[in-house]
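Take a look at the following structure, please.
All protein chains but one are shown in place.
Chains here go by letter, A, B and C, matching the order in which they are written, and residues are numbered from 1 within each.
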């Protein structure tokens, strides 16, 4: 017997206004009479209305999964299934999209068809970590839906204490600022860690994110355990004629205010002939002037990536930003990309062995100290990893000479620098 | 029997070179045969040579003072008096100079005469806290020397757990940047705290320092428990003709680089006619542009001081810089100065009652929290006291509405703001 | 039978087969871009190829009809290709400029606002809330919808000094991340403990370990092993709730909304920065959260009127100073704004830099 549409006076208020309404969408689904999901969504609307009324959530977790995987499904069981039995199970399947979230319509239509058959008809594009979230599935249908998606060539995303789904910015696909192949790097790193994603057994979650430049369109710096950001080592590319045009366009005063004055490192000065004098040694590769002068300025040609570790949200010790552990790594040929993959694996291995339960890598590094971490994973210490040296004398320096030797060894010959 | 000049092969090496040599000075004294201090200094040279040879100091403390005071003399007894008996006592008298360290020669000559009679003949002008240090006095002569200095109108400086000798920059006496009468403020604050200086019974040392502007020539910000720095509230004074001259002098490019670009708050921009566009709301009163353009720019006319608390060196928790507790306080008439004196007294009283033994006020504020401190001394919270609000959610905010009331009360009417 | 089918561990799909041909052909070879109008990006490749991207907003939580509608549009204008941004906006790529206006007309007609480019207020990063999460203090979809309704014009135009990145989060965990403006739940009372349930449901040592201020200790309540909270210490963060649902932190009255500003992930100009608390104590006023919307608008208009070109929210405030920010927005400054968490001293003003 078909359930009738629940009263949703509060939710109804979210149908007005110009922005696309999820309520209208849910109602459309609820009213697709005859569709397998219609009553399911009616029931969901009923529970959601109750949440709005009582200002309270009614979902609890549980254990639901697919054969062969230990994660990727977020199980939700209703605490008020008595009132809303049809939607008592409302699980989410996290599916990884193509890197950069590019789609053809055939694929999206197929997703809709599968979700029409096995799910609620509600799809979130995308989750904050980058998954396609197929939201609303009964336990009995989870495996069926998954089989279809998997057959289409899509794989399950991350959840729990394992490697998580990743994001790479649009980058090389449609951005002149891109300093490496974000999609390639992302796919190689994540796809080499699938076991830790699908059968999670790390101390805690581990997220990769990839941005083609310091603009960090994937929010890697704070939202990734391992952030890979594009940069360059040589001089930026300058087209002085275009600079002059930009000066003319903005006017001298505003060009000074918006470009020269805003450079965080005082690396820019304006010549009297309205050309730009770039001090590339002072430039910190922040992208600002390049952003303002998209035609006149470009990153240099000797490109690669910087790797930061430890970004995360606030739990336990407060928010953490990633901090630099590899200032520069060339990413040109396949070996270069392979090195990045190995770096990721070493870091995950060290994390797996040394982190405490529910400890993110940033918390771990905070606990054991950057220097010990670097020694542990075999990375060379570099002054680009710090904002400034210590300001306090609270350190026992009787190993000074040995440390000086290490540095000189590395900087005497390029030999050590190579590895 | 006159002691003969000790062998000082190491110290002798400090007589060469163009810089004035303290060794030559000491030797001159040592060779003033017949003077009361000659053998005393010979002996001192002997001990000092031994320190140079063995790379070790040989002084230990003790208790020596003058009648009526509990501090101001730094007692030194030799650990190797056996070898160097004449200089077995080598105490220092700390005497406070006139504010700004101005002297007439009559006074200095009198100091020399007194110190020739009762001391070693060695005078340090000045100690890092600002004292005249009469260095090298036998216990028996301390009171005698002190009586002479005191009779001249000079008083003993600070030592131990009390208020210390203060410094004020040259300021109003010879500096166009001066935003208040540094000498007056310094004398009023210190002279109202003489009891805490001469009979020290605070939890620990307390230092005042006074600088007429943010250039902080008295090193107040890091080296004073209470730093008083000159500033202004209105717009800075600009002479556009002099600005143009300066632009011409440096050249446009360098003027931009050295003035516009270096402003820490992007408050300056250069008009196309080479006049200066000052955004006084953004200006942080750092003094830079004024320093560069001494003829063109000046602090505003509505002048006063900012008070910072907590500067100190590193013991226990690491170096501390002072932090703002009073963003602006007008210093014009005597009542204004009296208010500053009272502020200093309140702060010292609160410090005396609430600090732990050997705890500086900066450490105390760190321990109890700025907000509790402000409430304790009755100062109003102001956003100029912080660089930015909290970035973490770890705070219980159920008193929010009451706090909002407090703020609105203060900012509704000027009434509360007045006090 | 399917149950036993081994998964094909194929990982992240290669985007190339899905990518619009002009992007694929010029992959890594773009020369420059500009924005002919709000909602439209124009990228030019070294090859001379050009592509115009028309960007539109979505509700993120889409029903299949909406997704199919987007597909229809992509089939009609973009050879069947489209992409989504990290903020759940949808991007349609076209290779000839004269397709732009019809495409925009069609999108608007179908109810998808065109904008979100450049110096606009883009779509709010969106979390789960009451729709799906197990720990939410509020909803996400409803908050986003309500706010985007009031920010509709700001989305469609590029009138801000720089990009504005807003985030929402339905609990203090803050899955929405840092933002120029962040709207997060802020609990104001310690969890009420359902002692009967703790014993069977919670792994107690794990819960104790989650508390940032060590306010939780094991206890016995009528014979049962449970937990108790030191209410003096508790900062009401809710971290104990996910691992132990009986630690009921959510409260219709006392779970409030707080607004934070100045978060920034980019290293552009200034270093990345966390958002900072500016307003707390706002009511969790479903279904429209008017008080939240009002405060967000207030902050945005102060930013819009006073910030200089290219200044992000936090950079603007750094220049004008926090005293002026509170003055311009009329927001109160309270003791709660002063950081008393570990290392909080570094947020104090240790200089003579002052704003008057």
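Operating definition for what follows: a contact is a pair of C-beta atoms (placed from the backbone, for glycine too) under 8 Å apart; a residue touches a chain by one contact, two chains touch by 3 or more.
Not measured: the values here are computed from a predicted model.
**Student:** Of the chains that are displayed, which are in contact with the missing one across the whole complex?
**Tutor:** For the complete complex, the undisplayed chain touches A, B, C.
**Student:** Can you work out which residue in B:123, B:159, B:226 or B:348 touches the chain that's missing from view?
**Tutor:** Only one listed residue reaches the unshown chain, and that is B:123.
**Student:** Quick one: say which of A:3, A:28, A:233 or A:295 touches the chain that got left out.
**Tutor:** Of all options in A:3, A:28, A:233 or A:295, contact with the hidden chain holds for A:233.
**Student:** Which residue from C:20, C:33, C:83 or C:353 sits in contact with the chain not drawn here?
**Tutor:** With C:20, C:33, C:83 or C:353 as choices, the missing chain is touched by C:353.
**Student:** Touching the left-out chain: which of B:84, B:115, B:337 or B:407?
**Tutor:** B:115
**Student:** Give me the chain A residues in contact with the hidden chain, please.
**Tutor:** With respect to the unshown chain, the touching residues of chain A are 214, 216, 221, 229, 231-234, 264-267, 281-286, 306, 308, 320-324, 327-328, 366, 369-371, 381-401, 403-404, 406-408, 411.
**Student:** If you put the missing chain back, which residues of chain C would it touch?
**Tutor:** 267, 271-272, 342-343, 346, 350-353
**Student:** Touching the missing chain, which residues of chain B?
**Tutor:** Chain B touches the chain not shown through residues 10-11, 13-14, 16-23, 25-26, 28-29, 48, 51-52, 54-61, 66-69, 74, 76, 90, 92, 96-109, 111-112, 115-116, 121-126, 128, 130, 135, 143-144, 146-147, 150-151, 153-156, 166-167, 169-170, 172-176, 178, 181, 183, 186-187, 190-191, 194, 198, 214-223, 229, 254, 257-258, 262-264, 284, 286-288, 291-292, 294-295, 313-319, 321, 357-358.
By our rule, only the chains that are shown with their structure count from here on.
**Student:** Please identify which chain has its centre, taken as the mean of its CA atoms, farthest from the centre of chain C.
**Tutor:** Between chain C and the rest, the longest centre separation is with B.
**Student:** Rounded to a whole Å, what is the gap between the Cα centroids of chain B and chain C?
**Tutor:** 48
**Student:** Two or more other chains in contact with one residue: find those residues in chain A.
**Tutor:** Where chain A meets two or more other chains at a single residue, that happens at 257, 262-263, 314, 318-319.
**Student:** Taking each residue of chain C in turn, which ones touch at least two of the other chains?
**Tutor:** Residues 172, 174, 212, 237, 274, 308, 341 of chain C each touch two or more of the other chains.
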